[in-house]
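Notes to accompany the following structure.
A single protein chain has been omitted from the complex, and every remaining protein chain is retained in its original position.
In order of appearance the chains are A and B, and numbering begins at 1 in each one.
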Amino acid sequence: MGGFLLRRVGAALIVLFLASVLVFAGVRALPGDPALALGAEERDPAVLAQIRHKYHLDEPVPLQYARWVGLALRGDLGTDQRELAVGHTIVTRLPITLELAGLAILIGTLIGIAAGVIAAVRRGKASDYGATTFALVGLSVPHFWLGIMMIILFAVKWHWLPAGGYVPLHDDPIQNLRHLLMPAIVLGTGLSAVLMRQMRSSMLTSLGADYVRTARAKGLSEWSVVGKHALRNSLITVSTVIGLQLGALISGAVITEQIFGIAGFGRLTIDAVNQRDYTLLQGVVLVAAAGYVVVNLAVDLLYSYLNPRIRVSGRPA
Amino acid sequence: MRSIRARGALVGGAAFLAFALVAGAAAQTRTSGSNSVRNGGTLTIGLAEDPDVLDPTLARTFVGRMVFLHLCEKLYDLNSKLEIVPQLAAALPTFSADKQTVTIRLRTGIRFNDGTPFNAAAVKKSLDRHKTLPRSTRASELAPVTSIDTSGANTVILHLNSRYSPITAQLTDRSGMIMSPKQLDALGDRFATDPVCVGPFMFKDRTAGDHITLTKSPYYYAKNKVHLNSIVFKIITDPSARSANLRSGDIQVEDRIQSTDIPTIARDKNLRIIKSTSIGYQGITINIGNKNGLGKHYENVGTAIARSSALRRAFSLALDRRAINKVVFGGTVVPDCFPWAPGSPWYAATKGITCYKTAQVKAAQRLVDGSGVAKPIEVTMMIGTDPVAARFGALVQSEAAKAGFKVTLAPTEFVTALSRADAGNFQTFAVGWSGRIDADGNVYQFAHSKGSQNDSGYVDPLADLTLDNARKAATLKSRITSYRAFLKRALRDLPIIYLYHPVNRHGVTRKVTGVQTFGDGLIRAQFAGYK
Partner (left out) sequence: MSYVDTAAAIELSPRARRRRLLRKRFLRRPLAIAGLVVALAFVLAAIFAPVVAPHDPSTIDVNALLAAPSHEHLLGTDELGRDVLSRIIFGARASIQAGVLATLLAMLIAVPIGVTAGYFRGWLDPVVARLTDVLLAFPFLILAVGLAAILGPSLLNATIALGVGAAPGLIRIARGEALSLREEDYVRAAVANGASDASIIVRHVLPNMLSTLIVQATVTIPAAIIGEAVLSFLGLGVQPPTPSWGVMLSAAQPYVNEAPRLALFPGLAIFFCSLSFNLLGDGLRDVLDPRTTR
């Protein structure tokens, strides 16, 4: 187990390093002079030259990278062009997206697992077709459009829910949930569709397995057979799927926050790109990549714990 | 069985949750009170963009000025008639006979928001910083100021190297903002992390892209007139979301309502719209001579419209300013052909000059045919990437086509577009200017051959002369004469085609009184309060 752990962590570190280089180079490749990026109305060339000097933009690129990485390892992600600490911005805006993603995962998981189990247990009947259709629709519908339609219906026409924005949890929990309900549903639909199909297929496989037939022959109740299997299958399936879907979830959060006007971490990336704020963009994308790597590592370790055959051979048996 | 009961509980719980969420909506409605203003409360203003750095010496955005208005008072301010009135100064400045020495008497007995006394030394320190700090964006505004002296504790003297009528107007903006010397010593370059000035409110905190919080200042000299406890500027960049927030009561003031939301907000009995025609303009800048970049040697770029002023005039005549107003803005802007807004004292300079607000297609076609250039004449236009720019671009394409122009749109993100404009890497650029109260501030930097933002690369010695004269002239009448002469050149050569003046419309809830806006378009809520 120790060797496996070391290998996975080592791999994760390499990925992180390569990601940081990619971020740094990518940001530098953006067109548009970052010195102009302050929504400028005044564009004096002498002033711009001084800005470039202050942010070390006139130094050789590898030196700039070394400087950045050195500080980042100490937890200092620098200050953006508004003199605001990038770390502070990330720390304030990340929990919003985490809450949104958490709710989305909750909704997606509940619906996906329930629908998948129902479809598998009642295979071939109406509820199977219903659930399968629902999953297909969830996969095919463009989620940002779903968000717009929900805003039109639930906020503009019926005034049941707010059209967007965010209220912090500690300020007002009810309002917080009201503001996040539609975005979480929008974000969770894709996940629920993928989960549903996975659950259905893996449940069907295990329900057809010999030991299940044996259990049934022994007279164990239907619910205990299905329940125990549903539970174990769901843990493995959910963790795998979420790990694979994490990237999609973050991408979805970016566009969901845009539609619903939530100033979360997802929006931050687009804002940073548009403002050509190198320091902010680097910090944000690095944190996103690092988060992804860490979560994937955790999912990998969890999966290997649940499925011991992985540990030994290093790949799915 | 266990699972059925569990299911029942789940359904019941979900129903309750749904009910609570919808009922939460009911809790949002509030009843309106009496007519007198009460003290207390937080005003949330929804801004259209995130301000840049909160440092008056370095700041460059329009929306940043809205925050400064409540945080950092300046030597002079504007009143509702756009006249200059003293704010931190005690009276309007006095000029020497040669107009090159400006004496400003200051208010006494007031303090910065950290308790430091406000005096001439503090003013000198700030003005020196505006002039000399590396990266200062105020340096060009104060260019003719060579030195600043103090005379006693309450008088400041500016020495100019030439006559410069716009000087007082400059001091009504960020160039006239005075910062606490103690805070400048403590933070230096990083003043923006905790700005301290003289003002009704003080800085509390800021999260990039989300909000800026200000709280009432106990040091302010007129704090009895300040009713609110705090002001929160919330950044809501999507215009539809901003209006939705105003209507739901999540914000009390909305910065710049988009044209498509105006009818809905106008109909809403709980809201009112405050508006003023902008002192700025929107138009199309044409690259005539900017081949090598701003400030480098200007030479004609060689495109068909760059070589022929007749073609530029044809392009302008083909555009239907009224249709643009109707289709793109739902009739909410002011179509025009000049850089200054009707209603401003400078508009007198346009007397006698015809402005065609509808398309003059025949006249345009005649000019195009007469130019001898083969049709269709290819023109590329840089526009923004928002839906309004998309509508505008499509309409211009369709109108210009009637005169024989083939317009290709190049939607470009704003920062990149500015880079390209400065580098001369464009043919035409649909861009505007938020406007300055002095006429000079709307034309000099764009049309003078030495202008700091002359993206057209326009060089006309006669136009230069008229602009320089207008700067030096002392009376309004003589300045207007110079500007009329300038217009004759600028409208013949058309480095910029002026199309309309935006009308700034801000939404305010009727529960709050005292929120105003003047021609500069800034939201003024320093003395606002809940009823």
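One rule holds in what follows: a contact is a pair of C-beta atoms (placed from the backbone, for glycine too) under 8 Å apart; a residue touches a chain by one contact, two chains touch by 3 or more.
Worth saying up front: this structure is predicted, and the values here are computed from it rather than measured.
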{"item": "Omitted chain's touching partners, listed by label", "value": "A, B"}
{"item": "Hidden partner chain, touching residue among A:Ile51, A:Ile105, A:Met199 or A:Ile250", "value": "A:Ile250"}
{"item": "Chain not shown: contacting residue from B:Leu82, B:Ala394, B:Ala423 or B:Ala473", "value": "B:Ala394"}
{"item": "Residue, one of A:Met149, A:Leu235 or A:Ala298, that touches the chain absent here", "value": "A:Met149"}
{"item": "Residue numbers in chain B that touch the chain omitted from display", "value": "238-240, 258-261, 264, 323, 326-327, 385-388, 390-391, 393-395, 397-398, 409-411, 413"}
{"item": "Those residues of chain A which, in the complete complex, touch the missing chain", "value": "11, 14-16, 18-19, 22, 26-27, 29-31, 136-137, 139-142, 144-146, 148-149, 151-152, 156, 247-248, 250-251, 254-255, 258, 269-270, 273, 285, 288-289, 292-293, 296, 315"}
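Simple rule for what comes next: only the chains that are shown with their structure count from here on.
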{"item": "Residues of chain A that touch chain B when the two form their complex", "value": "31-33, 36-45, 47, 50-51, 54, 80-84, 88-89, 92-93, 155-156, 159-165, 174-175, 177-178, 181, 223, 227, 258, 260-261, 263, 267-268, 271, 274-276, 280"}
{"item": "Residues on chain B engaged by chain A in the complex (per definition of touch)", "value": "1, 3, 17, 20-22, 24-25, 27, 49-55, 60-63, 134-137, 139-140, 190, 192-193, 206-211, 235-238, 240-242, 244-245, 248, 250, 294-295, 413-416, 418-419, 422, 433-434, 452-453"}
